[in-house]
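I have placed the structure first, in the form of structure tokens, so that the comments after it can refer back to it.
A single protein chain has been omitted from the complex, and every remaining protein chain is retained in its original position.
What follows is subunit A.
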Amino acid sequence: MRPARLRAAARAALGTVYDPELDEPITDLGFVSSLTADDGHVTVHLRLPTSFCAPNFAYLMASDAKDALTALPGAREVTVLLDDHHDSDLINRGLAADAGYRGTFGHEAEEDLEELREIFRRKAHAAAMERALTTLLRARPDLTEEQLGDVVLGDLPDTAPTRALLRRRAALGLGTAPTDPALVDDGGRPFPPGEIPLRLRFARSVQISIDGNAHFCRGLLRTRYPDSAPDQAPRACDSGNPASAAPAAHSTAPARDGRTTKEKIA
């Protein structure tokens, strides 16, 4: 493969690597600081917003990047290096040796990072569900929060938030048929009618948290590496949701009776 073609393929492959916490490709976040492809040798340097970004997520992104690049037909030798992190030496040694998660972190690793990935797939789904349903509520003032329990995927307009929701559902192994209910728990089950406003509200706090972190991490990366600004793409999934405003305001309140919420809605 010619260097330019390999480079383009490598760039595209890195676009499939996500930051699990921020639910965005590392290329859009500006985490790829350099990429060279020459005679089948692909070398990538990654950078993060701080030295103290969580090492488990840092490792996930770096090892996913190496896997994605190694799968390219024209890549004979792949080197992925994480720069300026408190665990750079540890992670870079592990990547070079293809030591895997346990081989890299030794006694600090118990099994694998699959449960961690799953937790963040669930969060990404909750946030996408909130965006899609809040967009629907805004477009249809006749619709109340309580009625969201009857909304199926086929009721959602073909917009970016809906397509994002379908992708997150597929990633989590949930159904994507037009007849499937839209407001569901992590296992795809609808909520009891009395819980719907509370569950939407909780999904909103997930969305605020992830979007807030994504903005902060972008900003910190630019502060740390001023030359990273042109590499960052605007965050796509919240662009249609500037205020995150919900039309049905103040309609819900969490249980105030001390410790009973957990029993009631667990």
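Just so we're on the same page, a residue touches a chain if its C-beta (ideal position, glycine included) is under 8 Å from a C-beta of that chain, and two chains touch if they have at least 3 such contacts; residues count from 1.
Here, contacts and distances are computed from a predicted model.
Visitor: Name the absent chain as its UniProt record does, using one of the following: "Amidohydrolase family protein", "NADH:ubiquinone reductase (Na(+)-transporting) subunit D", "Glutamyl-tRNA(Gln) amidotransferase subunit A" or "Sulfate/molybdate ABC transporter ATP-binding protein".
Guide: Going by its UniProt entry, the chain not pictured is "Amidohydrolase family protein".
Visitor: For the full complex, which residue in A:Thr16, A:Thr43 or A:Asn56 touches the chain that was left out?
Guide: The missing chain is touched by A:Asn56.
Visitor: Name every residue on subunit A in touch with the hidden partner chain.
Guide: Residues of subunit A in touch with the missing chain: 21, 49-56, 84, 86, 105, 107-113, 115-116, 119, 123, 201-202, 204-206, 208-209, 212-213, 215-216, 219-220, 223-224, 242-246, 249-250, 253-256, 258-259, 261-262.
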